[in-house]
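The complex appears here without one of its protein chains, the remainder shown in place.
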Amino acid sequence: MKTSAFARIGQAGIASLLVLTAFAGCKREQRRFRETAPSGIPVDAVVMSPLQPGPSVIDVRISNPYDDNAYAVSEGKQLFDQMNCSGCHSHGGGGIGPPLTDDEWIYGSEPQNIFATIVEGRPNGMPAFKGRIPPYQVWKLVAYVRALGGLQGKAIRTTRDDHMMYKESEQARDKGHPSPTFTPPASVKQ
Amino acid sequence: MAHANAIPAFDDPDDRPGMLTANEEDETWATLTRTWDEGSGLWAWLRSTNHKSISRRYIVTAIVFFMLGGIEAGMMRVQLSRPENSYIGPDLYNQIFTMHGSTMMFLFAVPVMEAVGLYFVPLMIGTRNVAFPRLNALGYWMYLFGGVLLYVSFFYNTGPDAGWFAYVPLAGPAYSPGKRLDIWAQMITFTEIAALIGAVEIVTTVFKQRAPGMSLNRIPLFVWAMLVSSFMIIFALPAIVVSSSMLAMDRLIDTHFFNPAEGGDALLWQHLFWFFGHPEVYIIFIPALGMISSIIETFTRRRIFGYPAMVLSLISTAFLGFGLWVHHMFATPLPQLGQSFFTAASAAIAIPTGVQIFCWIATIWSGRPRFTTSFLFVIGFFLLFTIGGLSGVMIASIPFDLQAHDTFFVVAHLHYVLLGGAVFPLFAAFYYWFPKLTGRMLSERAGRWNFWLFFIGMNVTFFPMHLLGLHGMPRRIYTYLPEMGWGNLNMISTIGAVIIIASVCVFLGNVWISLRRGVPAGDNPWDASTLEWATSSPPPSFNHLFIPVVEGRDPLWDARDGELAVVTGLRTDRHEGLLTSVMDAEPEHRYEFKGPTILPLILAVFGGGCIVLAIFTPWGVTLGAIAAFIILTCWFWPTISPDYDTPRTR
Partner (left out) sequence: MTVPLQSALDPGGPKAAAILHLGWFLLITAIVAYVLVTVALLYALRRATHRPAAFDDSDFDEPNRERGRVRWVAAAVAATGLLLLLFIFVDVTTARSLGSPAVGEPLRIDVVGHQWWWEVKYPDSANPQNIVETANEIHVPVGRTVSIKMTSSDVIHSFWAPNLDGKKDLIPGHETRTWFRADSAGVYRGQCAEFCGHEHAKMAFFIVAEPPTQFEHWLESQRSGAATPTDSLAQQGERVFLSGSCAMCHAISGTSAGSNFGPDLTHLASRRTIAAGTLPNDASNLAGWIIDPQIIKPGVKMPPHHLDPGSLQALLAYLATLK
């Protein structure tokens, strides 16, 4: 079959591009089913206060291993229903508990703040889920709660559910701007 | 080749009847070569609107996708060769079988059939290019970009993983997070546009550009097959246009087409998809039937038996093919009575196919077969496709299908009909038409190795799957337990897959070596009867020196004793062709084909870019519409009518 030299170059170029991109991953699409290394599930370093005795070495700001992961946000959404968060937070709209879709974050909007809120419980009705939900599932919930607040990328957030539509989907809402009053204080030197 | 009794294009007293001198022929050849020359280099390659150049690209790209799909199949077979194998995990396996199905169906089977059609139909009907040359180029670029989109996303771990059929709700927003299925839906957009473009080209070209005298009852059966298949594309593709758009909308902008809680239905997807999906396999199969007819005619050296019956079978297969789709949904809770209708239709379609097979056997019976590699592949088609067709009639029965559906029995059936019914004819066509495409013969010895390895490999791989399915092995499973008892048959299947890979390697080696050192082929090495063999191998850019005139179905055999009549009087300094009437191919108008232009590539790049943007935001659609509007305005910008008396300088 007669292929011009340029056609062959073109196809070789595409092939090499594909090979190169094979080494890239896409964090959004990873499906991580289990976390093997303990460092994969940041837990112990989550603290309530930025103050530390002695030298300040603990990194106060902890990133969620599941930030930017669409699968985790979707799993978090399923967990949100299964663990009955909607019982008080009503699919993010609030009711007995405060709404999660607005910009007011009473205890902070950073991942470690939300993690602590879920695990430790809070006054006036937030149960403590410590020991009840494994840490890596809590981090998935954290990812979803941040998506509810518009704090994840648009492509990461979930879209419509296969249920009745209670509200616009997480992907449809605008980006969230957590109220500056509640930003945790600037982290101390790591 | 001498040309006798040149028939003037119009009643022009300046034209002289009689023989054309050799001098005239050479002059015409030189002028046409100059007029139709597209230049060389990368820029010329990107701007090409010559149907043969574009078809060659289609075929090469489709073969690359065929190999990629084959690698995916090989990986699946390795994973399934043993129970509880840990070669590939579930997530990657799901992506791989989705990619295998999508590649083979959307990126290989339909494009390669269309490409062979786009190459040979203009040659067979005696015209110089397809009806809309720029649109043809656009079709290729859209196809290429769609395939690249799919594979780049696969390498980025964003390959679709819900099956090539993407059933909702699994493929919907709740159960397939991320952008994997959005990319799949937009890949469909690219490939559906390419397929529709090819179909429109073929229909228009066949209806309006046939050589004078080639009335509809004289066109080759391959042209009939491409025409029928193209009509099927035009009617079937809109269903998947609609359903993939609905899926994209559900996933991107919160529509509820497939959400039962808000008035949608998961079954809606299945109906729409299979309304496309069943005709799709006939879209792939019918061109293969046309190829078989051409090849049998040539290698038995007799005209095909029962031409009218063959044409009517093609047409009725196409019609019936639209009435079968629910046989993919027999396990769903649709009413029994309605489902039975589709059993009857699925059985009925065996009749036109049977007519074709019996007519071919009658042709062979009364002909004089020559056992070239091409003909061997045709025999392989008979032996393998019949198995697939009969297992298909078995699963047309609802009770039996309820056991066999979604098991490896169906995998066996579909591979027998697709490999046996489409790939074997395709290989036969490659061996048949390679000399015409390249000017060289493929090695017959390597061809025999190719054939036997493929035939044996195919049976070893897929025949055990009939039994595996009835022994309870479902489809789309990444592994199975040791106590299931499926290990031995799976291992046999995997060995067969290795044999198939060997066969494809032999084929590629054959092509590679023959391109460089193959025996040079003349115009008509097989002594065939249709018009593509009336010109040089490979054909010049203008196809035929003069537009031929035909008086029967097998022009070159009819012209054996005399010479082929031709049309003179068309301009050779412009890209001019002849338009004829639909039924009887009486000359009607002159027509100027558009020359090379970069616009199709530009439209594909910008339009395609906006389609990719639409994966992430609905603004992609808006931007795409604006971009397409601007580019199409340039495309359709009226050119000043050429002054017929002034020769063009270029």
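Lettered A and B in written order, each chain numbered from 1.
Keep this in mind: a residue touches a chain if its C-beta (ideal position, glycine included) is under 8 Å from a C-beta of that chain, and two chains touch if they have at least 3 such contacts.
Small disclaimer: the values here were computed from a predicted structure and weren't measured.
Taking the complete complex into account, B:Phe400 is the one of B:Trp29, B:Phe235, B:Phe322 or B:Phe400 that touches the chain left out. Remark: the omitted chain is touched by one listed residue; of B:Ile477, B:Leu508, B:Met583 or B:Ile598 this is B:Ile477. Among B:Gly306, B:Gly509, B:Pro538 or B:Gly609, only B:Gly306 touches the chain left out of the display. Contact between chain B and the absent chain runs through residues 89-91, 94, 162-163, 167, 169-170, 174-175, 260-261, 265-267, 300-303, 305-306, 309, 331-333, 336, 340, 343-344, 347-348, 350-351, 354-355, 357-359, 361-362, 364-369, 371, 379, 382-383, 386-387, 390-391, 393-394, 397-407, 470-472, 474-481, 483-486. If you put the missing chain back, the residues of chain A touching it would be 31, 33-34, 78, 82-83, 131-134, 136-137, 162.
Going forward, only the chains that are shown with their structure count from here on.
The mean-CA centres of chain A and chain B are about 45 angstrom from one another, to the nearest whole unit. Listing the residues of chain B that touch chain A in their complex gives 41-42, 45, 56-57, 59-61, 64, 91, 148, 151-152, 155-158, 169, 172-175, 177-180, 250-256, 259-262, 434, 437-438, 511, 515, 538, 616-617. Across the interface of their complex, chain B is touched by residues 1-4, 6-7, 11, 14, 17-18, 21-22, 24-26, 28-31, 70-71, 73-74, 154-155, 158-165, 168-169, 171-172 of chain A.
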